[in-house]
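The complex appears here without one of its protein chains, the remainder shown in place.
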Amino acid sequence: MFKYLMLAGLALFLPGLYALGYSIFEGPSAWMVDSRTFWGTPISLFVFWIGLAHAGTLLSAIFLALEIKLDRRTALIAELSTLVCLVFAGIFPLMHLGVVENFYMVMPLLDARGNFANVGSPLVWDFCCIAVYALLSLVFFMTHLKTREIPALDKYRKPMAWLLFPLVLWVHTVVSLDFATTFVPQWRGAFFPVYFIAGAIFSGLALMNLLLCSEGYRVRLLERLQLIFSWFMCAIWVWDLMLKGSLCTSAFIFAGVLPQFRMIAVIRENKWGRIALSLSVLIGLFLERLYIVSPDFGSCAASPLNWIDWGLIAFSVGGFVLLFFGIRRYLNWKMEGAGSYFGEVDGTDLADAEQQELEKEGARGIAKPRKGFYIQPWASEEYHVLRLPLLVGFAFALVYSIWVLSQSVFANVEFSFANIVPLLYPVIALVTTVTLYVRAYFVEQAFTLSRHEKWASVIVLVLVAACAGAFFAGGSSQNSTNTIDSQSIGVDAPVSQSHARLLWNTRCATCHGVDGKFNEKFVREFYPVPQKLDVQRLDSLGTDSLVKVILNGRANMNAYAGRLTPSEALGLVNYMQTLAKQATESAKEGDNDSAR
Amino acid sequence: MGMDRREFIKSCSLVAVMGLLFGCRKIPLEELAGDLPSLKRFEDEVKLALSQAKKSLDLVKIPTPGALKIPGASTLNRFGMAIDLDSCDGCGKCILACNLENNVPLVPNEDAARGRFMHWVDMRGSAPFMCAHCGNAPCERVCPTGAANHTPDGLSAMMYKRCTGSRFCGANCPVQARKFNFNDAQKLGLARQFNREVPLRDKGVMEKCSLCLHRLQNDRLKFKTSLTVGETAEEWRGRGVKTACAEACPKNAIIFGNWLDEKSPLVKLTKNRVLYAPRELADLDPSVVFMRGRR
Amino acid sequence: MTPLANSLSCLIALGCASFLWRKGSSPYRNGALLSVFLVLFSVFCYFAGDINDPTIEHYPFRMLALCLCLSTTSLSLYRRRYLVLAQSLWCWIELFGGISLYYHGIDIAWTRIAALLSMTLCSTFLSKISKEMEFCLMVFWLAVWVFF
Partner (left out) sequence: MRREKEKKSRLFKWAAICFAVVFSFFLADFLMGEPRVPERAVGSIPFDHALHGDSIGLDCAACHTGSRASANAFMPSKADCMDCHRLPLTENPGIETLDSVLAKADDRPWSHKRHLPDHVVFHHGVHAAAGVACADCHGRGYMQNRYGAELFNMQSCLKCHRGETFKEKGFKPAATYCAACHR
């Protein structure tokens, strides 16, 4: 079964790859871009895939944290689909940028030039949240895989779940804040966080049901939740309709009306019926995201999807199918022996799965807490594991935000606590996880890495350091095109007294001296003595003759016609007269000084 | 054709060298990238933009703009413009002057047909409309890299090398005063550097009216050079500087000046006039405003 | 939203809260009820408040969060856990709704968020929820809703 799906995935993926290459080369004019919001298909695909990614973790982490028993296969599918969706959720924001090579400037880290990303911008929160979220869900998935070899690691799975649970909601809220914080009329809505999270869970449930059906299993809890969430989404759309007076009808039909057919037993029991329901929900939610991101798409047909958009959609869908089932087959093949790992729960209801779990645990003698008994969260075992790392995380976040707000770049930017709050929790979660696993590896020796894994982690560390160095340096912009040679003649405009003074110090002071009494050192050694500037001599010659002297030159003085404009020469002459007056006054003071 | 191994390797290397030479020869024509567009094409595009202008302005009364409220703002200078709607007849000379002064590129025909021009000034309700340089600018709040920032003297400046083209500022501007470089104008031969002072913008970057930042910069630098040489000891107030559109307007309907300087033409000519701003910008403290009627 | 409409809305939320989590009710019934309540709150906000006022945007969801908090008192199992979750959901809606409105120039009601957050943290230490404690909680929530 996997083989056919992978072939179909490949068939979609290759043209998609071409479309991706073409849009990176061509830039934002390639795909459908809304005239008002400047965003289009890549961002709606990004919101769609990041919603699916969050649903993966939402289901596994939340159910794990709330002790809702979910058989191990569904949990693994959820985590795996998270990682694969994240790959695509990461590609689209990068490829939709106008200048893709400047993407690193969105990171809130200092660079060599002293610039800093604008931490008040929702896109910076987005970047950090998704990066941290990808890292943490990767760590969560690796821990999940490694717990089979080293059971002691299971101690860390639940604390990680408690870390991921708010992180998932936080990240998707930040994605919704991209839209809610703007002045675009269609994006008006302080309720967007709840709206986007409900949409994400709804699409995640649909994806989970789809993947489970494709493997021939079914989990009734997820299907029931899918139906309940379709009602909740319809309620939100009603409020959206009231608020803005417009509704994406196609999304309402696909994701609102069609899922109700689950109530008909015939469709519910038939595998293809369930697949069709989940597919319609996914299509409906994608259309709704497309309508939110680019309202033009909904209202007028002026900007239909061109073939590049279909290419991008095919790229993401084909890529997901290819990657997901590829890893699935690899995991199946690699862990063939682990029968119990993929509990053969086919078609039985969840309650039975729970029964089996209980018996197994009962047999192993693990004291399962009696139902209804409430563990004090601050005394719970997960909290003990997390306590120190959380403290380190909060301390780091505090220091980080103080450091950020003291950056010189924000000297004339108005910042309040509300601007930086969305950036804090991902920082806390990242530092907590790093401390948790560093402590686990070094202090508690909870797990050991094989030689191969040690080399891999060192190489990754070196690569990360290299990237950090490159982003810190920031590359140099190309030099200017114009060349510098000698000063050409300026425009013939009247010259102010200060400009004449600068001109005199540049051109004439070499011989005539800054104060007009000629420059002894230079003149005595090399040149016959130029005239002394005094008022009588200047008045007798008259200004226009002096201007002619400057422009055409005289016995020992070269012509400046090619280098000075007539009005500059006139300015110089006036300046000479003021110098001469000053010279005579200082001479008078000098006389009466010596006279006194 | 009994070629032995040595000849075979020799001929292969010959072919490889030929290929290499062919590949990396300098294509002389590459730099020229087609001839530069003529002035007439710029004028025609402005006429096309005028004929297609259909947006209108929904104006509402606002008080006279005062000092900026952002930290570190200058208490002496707040540059802005006032557009007199009574004397403006919508001739469009200011658009052409702005395009030539700031090297605004042309757009390919299919974008022109769809009205997606790059002009920093466009006609709305038969009056020139450009970025209002809001004091509390929504575009600067959401720009991720800090490319859109505010100068202490009231200009919403754009650092094109920091722009990563996320186009979020374009979405967040309530009146859509920002234009995006969808095409590489230089490569398509649509851009021409009329004014050497202003660098051309490259593809994928958002641009907008810069309130002739380069003229203000040059004037400030010239003043500071002569300042310490002992001419006038007081501060630079940007006197005597006019934007390209203000200069080109035959009816002097666009007045550029400094809102905080009593001697500036802006404060003098708007003293007994009623000031308006678009409804969406009214409470964002705009510094480019409209005037109509007498108080 | 006039103070009268404000207090009326919390009464409606209180009324709706009593229908939720009934004995032996299936997830379908509770899910459907939540959706219906949300539609009801939206209609109420549409008529009671001015649609162009930005603070109305997340008003029905705040009513839903209040309704969820109030409904946790009639829960039988895991009451304190869902009490904490409902209050953190309300904090969540208030905080992020406030942030998106802050970007439209409307100040955040920090006092409301602080009160809710402190009550959420304190309610994790509750050992046994007696009738009086339940009543105090409900009074606190309604007070936060009406006065802050």
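Observations on the model:
Chains here go by letter, A, B and C, matching the order in which they are written, and residues are numbered from 1 within each.
Everything that follows uses one rule, which is that a contact is a pair of C-beta atoms (placed from the backbone, for glycine too) under 8 Å apart; a residue touches a chain by one contact, two chains touch by 3 or more.
Just so you know, these numbers come straight off a predicted model, no measurement behind them.
Under the touch definition stated at the start, the shown chains contacted by the missing one in the entire complex are A, B. One of A:L461, A:A493 or A:V535 touches the chain omitted from the figure, and that residue is A:L461. Between the chain not shown and the residues B:L50, B:M159 or B:V267, the one that touches is B:M159. Although one chain is not displayed, chain B still touches it through residues 72, 149, 151-152, 155, 157, 159-161, 197-199, 213-214, 217-218, 221-222, 224-229. Panel shows chain A; residues 112-114, 408, 411-412, 458, 461-463, 465-470, 472-487, 499, 502-503, 505-507, 509-510, 519, 521-522, 525-527, 556, 558, 562-563 of it touch the chain omitted from the view.
As a working rule, only the chains that are shown with their structure count from here on.
Computed centre separation for the pair chain B/chain C is 48 angstrom, with centres defined by C-alpha atoms.
Taking each chain's centre as the mean of its C-alpha atoms, chain A lies 26 Å from chain B. Centre to centre, using the average C-alpha position, chain A and chain C are separated by 33 Å. Residue positions of chain C touching 2 or more other chains, listed in rising order: 103. Residue positions of chain B touching 2 or more other chains, listed in rising order: 136, 138, 141-142.
Every residue of chain B that touches chain A in the complex is listed here, in rising order: 69-73, 111, 114, 116, 136, 138, 140-146, 149-152, 161-168, 170-174, 176, 180-183, 196, 202-206, 225-226, 229-231, 280. Remark: chain A residues 27-29, 33, 35-39, 97-100, 102-103, 105-106, 115-118, 120-124, 127, 178, 181-184, 409, 411-414, 477, 482, 496-499, 501-502 touch chain B in the complex.
If you check the complex, the residues on chain C that touch chain A are 27-28, 31-32, 34-36, 38-39, 42-43, 45-46, 51, 54-58, 60-61, 77-78, 80-81, 84, 92-93, 95-104, 108, 124-125.
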